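What follows is a short report on a single structure.
Let's turn to chain A:
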Amino acid sequence: MMRIRASIATIAMVALVAAGIATRGAAQDKTLTIGVLGPLSGGAASYGVELVRGAEMKADEINKAGGLKVGNDVYHIKLVSYDHKALAADAATAANKLVFQDKVKYIIGNAVGATCNAVQTVTEPEKVLFSFVCWGTNNLGPDKPHSFRAMLSQWEVAEPFYRWVKEKHPAVKRVALISPNDTSGKDTNTAVVKALKGLAFEVAADEYYERGTKDFYPILTKMLATQPDMLDVAAAPAGEAGLILKQARELGFKGAKGWTAGTNPFTIIGVAGKDAAEGVWSPTNINVKSDFVSPTVRRFGEEYEKRYKEVPGVIAVANYAAFDVFTKAMQDARSLDTDKVLAALTQKPFDTVWGKLVLGGKETYGIDRQFLYPVVISEIRDGKVVDIAQVLPAALKK
Partner candidate 1 sequence: MTVMPGSIHGLIGPNGAGKSTVFNLITGVIPLTAGEIRYKRERISELRPSEICRRGIARTFQATALFREYTVLQNVLVGAHLLAAPGLVPALLWSRAYRERERRARERAHALLTSLGLGAVAGQVAGQLPHRDQKALALAMALATGAELVILDEPLAGLTDHEKAETTAVLRRLAEQSVTVLLVEHDMKAVMGVCDTVTVLDHGVRIAEGTPREIQTNAVVIEAYLGAEEPGA
Partner candidate 2 sequence: MSIELLVQALLNGFGLAMVYVLVALGLTLIFSILEIINFAHGEFYMLGGYITYYAYALFGLNYFATLGLAILTVGLAGVAAERLIFHHLRGRALNAFIVSLGLLWVMQAGAQLAFGVLDKPVPSAFSGVVRVFGLVMSVERVVVTLSAIVLIAALYLFLRWSRPGRAMRAVAQDPDAAALQGVNIDAASALGFGVGCALAGGAGGLLAPLFAVSPAMGALPVVKAFIIIIVGGMGSLPGAVLGGLLLGGVEGLGALFMGSAAVNILGFLMVIVVLLVRPRGLLSGA
């Protein structure tokens, strides 16, 4: 009850403040509307909510600092975010609303593979710049020059991650993979299997489960019967990944654990329990509380937790960074014209919460639209996430 009242109060305050800013700024400032899409209700809601929050954090930061200065104009940033309930058809309608109703030229943030395809049928013909954290391989390509992936995907992290595993933990020979049965799961497992074969690992199991599954005993029984040395909960979201690890431990699994497409380490530790989560390596986890991260990230983490009462996962950070990159590119281009911003985006590296970031990926996708930044490999030790190695994607080494 308290919570609801507090939320209502917050909404009222935000509305008041927003109204205040709007009326005050109307005279000299212009408004830049940016769209965010995502599943904001139902089973996949946590993805969408993190996307919106990441964007909100950056937008508020910019607005508080007086707005975004692009060329001679100063813009107040207005966020419009719509829920598509993880349904492709609904996502297309929502994208239409953003593009044609709200006249948005930038959609920063979307998750759930199939919805990305649907959104792209709207954004590409309209030359709307669209960044997302969906992991479908086919979401990037030369036929989709206005689409960006704002987060490292399996194709960038699987190979360096397993190369690191091979070097540091030579005992690991047989790897079992499990992912949810959707685009990101399928594409993640495909990428990991390719990396594993390239590095001469054995693929002990390559399994998929239906999203929303809670009882993994049946599938784990089958997987563990293949005697893997390492269990990779590849693209499983944090809650489900935690359950898998917990139940694998109950079934007697004692090998190494990986999370190629890790998202929120605190949830996995909480759900799996300290013991079952012990020793999980991940190349994508971000621990905003770690001593290793930059002060900016830590500040972001503290601010986020204060504001939303939850610890941010990698998606929140990724969208915060994506917002940062796009707004910086607008400033570089000294224009809001998408063609000019597109040119600025691919011109030079950006300094972000991730560290140095460039757009690359031509060798994988045929076009440089993948955000590349240092891969930080972390390990869960005693319920804490510890960064233990940093690997640079090839494009950043140059």
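Keep this in mind: a residue touches a chain if its C-beta (ideal position, glycine included) is under 8 Å from a C-beta of that chain, and two chains touch if they have at least 3 such contacts; residues count from 1.
Selection criteria: all candidates are chains of the complex that A comes from, given by their letters.
The structure displayed is predicted, hence computed values, not measured ones.
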Touching candidate - 1 or 2 - for chain A as found in this complex: 2
Contact footprint of candidate 2 on chain A as seen in their complex: 3-4, 7, 41-43, 45-46, 49, 181, 207-210, 212-215, 217-219, 221-222, 225, 238-239, 242-243, 247, 250-252, 264, 267, 270-271, 273, 309-310
